[in-house]
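One structure, pasted below without further comment.
Missing here is one protein chain; the remaining ones are kept as they sit in the complex.
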């Protein structure tokens, strides 16, 4: 059943990132960690209407998207732990999860850069006549990067099977959206390209899923791109450790009160028992995954220069 | 009188570029030459409402803009001839005319690149509290470059005193606009940034001037940027020597029939005698300028490495 | 074996690859209906159709990014960046994305894209259309960079690039665009192999791309004067053919590198550095790097001529590394 599946995805992301946050705080993880806690409905709603063959690119804040697309939380945690059995052999960390089996072309640490890469997935589907679509996630801050406008234009001109999903969480690092963008909705940026666009409540997973279904159907039937703006909020800082001087706890609390998991509980009747079970299951799954990942062998020093080239002939 | 002044500017550009075309055909000029014959009304109309202190950036097709801003045709021709007395000492050629005395921050051979540079002029005016505005010219093909969207956004956010002038001549090199852009008007790209925009007949110099006046007034009074689309057409190829297989002579003839100089003659009464005199004067002025420029000393070989740095201390 | 112009040999290679592998797609500014800004893609749109050969808007970053994604998704995209000078606009996608995807994904992905670009040096097109920026891509782990100096190499390197599983930048020379040469049938030039254009015993003269004819001319002139110059055309700038470079210098004991790029951060700087560090014992004289002055490229043909190293300048450098008595000869 859809609501249960969606809840499960959100709960799993929530548990995964809550665990990651704890692991970072306790010093078990290195590097930068950008969490999407509070934004889970976007990942869950959009990816629910995708199959494993569909392409996906995401950002520095991409754990949720990858998990919702079907990524194994154990191998994702192993990657965060820099373990050899992580998605990238533990060598790339939080910001670069990629998996051909799931169509995940990659998370990305360069703001905006994943967007044209997703175009390429869509182009391949179009050229090869495959019924795949591509979805690219990006933040509202990324809309200031020129390459996104170039990509909207290209997608529109070639009627590429792609869905642009903007997670508008109100901030780019420590700076509020009003400093970055004049438009009151990111959907406005789709208009000049004549790309259909919709703005949805990004904390309402059913609304996100419905809008995503319309967009994916459009793409899959050859009618070209769509842009979805999902209005949401991140509960944690830009990265774990962010002092967050740029916002009030009152603002955060307002959004915590609109927890996407709670919203779904309220929107569907009589499933709280199942949801409680799911919460427990996910907590268990992530606890086990953490134990498993922690116990994995570390990224091998000998792997330092592996796979610089597919054809390993360059010194 | 305005119409006479505007006619004079257009006629001067027409003569200048017609001469340049001939000089290129006869082998006297080197490099690439991109002419704006047929588009003169845009340069004349816009620059007529600017003063020498206002900033301007333009493109590979920028002779008209520079002349309309007040550039000396002799020194411009000298630059095309690669003569030492040209605007850039003859060292930069057709695509890089620049002159601080006229606020010309430079023509540019990189599509789109002049646009953010003009923002800088506008920023300086704003910071220093000077009543200057900046105008940036670009083609409709350049609208596909991301940096233009970044620049629109920045200008809107900072309410910069700038006017974005898009000369929509229907082609980018050998490819028609429909291959580059989905929007039916370039003004659409201004909307998401909440930048006022107007589309005008780019062959009607009075209409261009009126729209430019509104835009410049807005900028000068602190109300921020405007985008103007001027719909026009280039009679010559993308560059001199272009075989132009991508369009019909019928199409060119249609636009030749809408010659901006003729349009002005039709739109104002009783000035044909003056206009004829102006035609003759401009022909004479350019003929003399050509003779002068040709006779100038060539760009000095010894200047090869001059001015790489302002402080010439690097070897 | 056919006699072809440089640009025709490129056109042939593209046609051959589009014909033999339906995963090959072509896109870029003016590459479709117009047949390429300089003719290299003539006829390909009508032959292979608009799904596989596409005109794109002027969006260097996005079209390169699209090529990256398409390559990851199973196509063999060939994207064109009209001038090498515009590469900075595509460089994030090239250096931060294409080059790193295989490494980042621990080899789960590869990025078999080919990026063709045109070095406008010697066209008289001025400082933003004449730069030799080959060292930028050639310094990025994960990329490969090649540059043919003959129609045969332009053809054979391009085909090898398209067939290669890694991202390859293929540079083409305005300077050589209309030069003619034999192109063997089914010609493919393996990436990473330099070639001796002229054997010699006194001095190794390293060059590539548009510089090769000037280096050959200098060598011929010097040969007539009794100095035997070995002309080594790198063809592949990344990876460099270090064994062939060292082998040549081990025989000659003398090295001159001639390039159209300015010195700092250049491929020629690397060649000198590699020989100095790995072939020091073989060097019988200080190596020389012949470059333009450290300045942008001026527009006027006479200044551009003075700017780019010419035969006489190269010959003078060769003479400088020779012992006095022979050099004078």
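Just so it is clear, A, B and C label the chains in written order, and each chain counts residues from 1 on its own.
As a convention for this text, contacts are C-beta pairs under 8 Å (C-beta built on N, C-alpha and C of every residue); 3 or more make two chains touch, one makes a residue touch a chain.
Keep in mind it's a predicted model, so treat the numbers as computed, not measured.
Novice: Relative to the complete complex, which of the depicted chains are touched by the chain excluded from display?
Specialist: Touched by the chain not displayed, across the whole complex: A, B, C.
Novice: Of the residues B:9, B:94 or B:153, I need the one that contacts the missing chain.
Specialist: That would be B:153, which touches the missing chain.
Novice: Looking at the whole complex, which of B:73, B:106 or B:139 touches the chain that is not displayed?
Specialist: Once the missing chain is taken into account, the touching residue is B:106.
Novice: Could you tell which one of C:62, C:75, C:104 or C:211 touches the chain left off the display?
Specialist: Checking the options C:62, C:75, C:104 or C:211, the one contacting the hidden chain is C:104.
Novice: What chain A residues would touch the chain not displayed?
Specialist: Output for chain A: 30-32, 82, 90-93, 95-96, 108-112, 141-142, 144-146, 172-175, 179-181, 245-246, 298-299, 301, 303-305, 308, 314-315.
Novice: By the contact criterion defined above, which parts of chain B meet the unshown chain? Give residue numbers in ascending order.
Specialist: 55, 57, 87-89, 91-92, 96, 98-100, 105-106, 108, 110, 113, 115-128, 134, 146-147, 150-151, 153-154, 157-158, 303, 306-311, 313-315
Novice: Go through chain C and note every residue touching the omitted chain.
Specialist: Residues touching the hidden chain, for chain C, are 85-86, 88-89, 91-92, 94-96, 99-100, 103-104, 127-128, 135-136, 138-139, 141-142, 238, 240, 262-270, 272-273, 275-278, 280-281, 283, 285-289, 294-296.
As a convention for this text, only the chains that are shown with their structure count from here on.
Novice: Please classify the inter-chain touch graph. Allowed labels: line, ring, star, complete, other.
Specialist: Its topology is that of a complete graph.
Novice: So, comparing C-alpha centroids, which chain is the farthest one from chain C?
Specialist: A
Novice: If you average the CA atoms of chain A and of chain B, how far apart do the two points sit, in angstrom?
Specialist: About 45 Å separates the centre of chain A from that of chain B.
Novice: Distance between chain B and chain C based on Cα centroids, please, to the nearest Å.
Specialist: 35
Novice: Listing for chain A: what residues touch at least two other chains?
Specialist: Only 146-147, 150, 153, 157 qualify.
Novice: Would you mind listing the residues of chain C that make contact with two or more other chains?
Specialist: Residue numbers touching two or more other chains: 56-57, 59, 61-62.
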